[in-house]
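Below is one structure, written out as structure tokens; the observations come after it.
Take a look at chain A:
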Amino acid sequence: MTALLSIDGVSKSFGAVCALSGVDLSVDAGSIFAIIGPNGAGKSTLFNAITGIYTLDSGTIAFDGRRIDGLPTFVIARRGIARTFQNLRLFGFLSAIDNVLIGEHARMRGTLVDSLLGTPRARAQERAARERARAWLDFVGLNDVGEQFARNLSYGAQRRLEIARALASQPRLLLLDEPAAGLNPTEKRELADLVRAIRDRGVTVVLIEHDMGLVMSLCERIAVLDHGEKIAQGAPAEIRANPAVIEAYLGAPA
Partner candidate 1 sequence: MAGCSSSNTTSAKTITIGIDLALSGGDASVGQSTLNGMLLAIEEANAKGLPGGWKLVPQQLDDAVQGVHNPEQGVANARTFISDPSVLAMLGPYNSNVAAAQIPVTNAAGLAQVSQSTVSDELTIGDAAKSLRRQNPTANNFFRVCTTVSRQGTALAQFATRQLHLRTAYIVDDNETYGLDLANAFERDFGADGGTVLGHDHLAKNTQDFKALLTKIAAAKPALVFYGGVTSTGGGLIRKQMFDTGLGSTPFLGGDGIPDIATVAGKDADGSYYTIAAPDAAHAASARTFIASYEARFKSPVGAYSANAYAAAQVVIAAIEKALATDASTMPTRAQVLANVAATDGLQTPIGSIGFDANGDVKEPVLSLYGFKNGQPVFISQLNLTK
Partner candidate 2 sequence: MIYVYVLATIAAVVIVERTRSRRVKLAILAALALTLAIVPFVDRTDATFNVLADAGVFVMLALGLNIVVGYAGLLDLGYAAFFAIGAYAYGILASPQFGVHLPFWAILFIAAACAGLAGIVLGAPTLRLHGDYLAIVTLGFGEIVPQVFQNTQAVGGPNGIAALDVPSALGHSFGTAAVPYYFVTLGGIALVAWVARNLGRSRLGRAWMAIREDELAAKHMGIDTTRTKLAAFAIGASFSGLGGVIFAAKLGLVSPDLFQFQVSVLILSMLVLGGMGSLIGVVVGSLVLSLLNSALLPNINAVIASTLHVNVDLTNYHFLIYGVILVAIMLFRPEGFLPNRERRAELHAAAITETSS
């Protein structure tokens, strides 16, 4: 298998705080990969580094064999990396379907003239995009909320809408930042099924998650971060048995 995402010696600090230091990571195409670690371990920072929000202090990030570090966020997104956010960032005052349509932005073609004049070509494309958007909403299990404002949806529905929005860009890599946070057990199970379904469509998934049960049952590979450093990587069973991981989670033995 080839690595879809390879992270090599990535460091990032904010003033005196070192958020990431020399992190190496490699994610195989077609896998479900989890990043775990205590709060403040640098997990979200790593996502932000991948999507180009932060510039790296050192190290490289490559996606599908091409370096993406230093590129603007929107270019990285267009290369095929989509994400969700820890504290939902939906376009709250736009309808659910518009949120998904914005996800399709990079996939849609159209010149300025098309937008200005509403040409038949643009309208045909718009109709097709709308149908795809509905399909994505169906896919995540939100079939009848299309016209509602995103912010008026239930929390669980908002989480799923964010995933639908991310999928609409037809990414090859999907980054999910704590997708199960705030969900009840039923919703968590549905989420796990959804993630598997996404993977089955050929999308590689990397997720940050605190729910160990979910992580262990869902993911094929797990990386553990603590204080900005990767302390372990491996299959769920290996991670479960790793003393360094146990120490990080339970605190240093007294």
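Worth pointing out:
Going forward, a residue touches a chain if its C-beta (ideal position, glycine included) is under 8 Å from a C-beta of that chain, and two chains touch if they have at least 3 such contacts; residues count from 1.
Regarding selection, all candidates are chains of the complex that A comes from, given by their letters.
Just so we're clear, the structure is a prediction, and the values are computed from it rather than from any experiment.
When you check 1 or 2 against chain A in this complex, the one that touches it is 2. Against candidate 2, the residues of chain A that register as touching in their complex are 51, 53, 72-74, 77-78, 82-83, 85, 89-94, 98, 101-103, 105-106, 108, 110, 112, 114-118, 122, 126, 149, 151-152, 165, 169.
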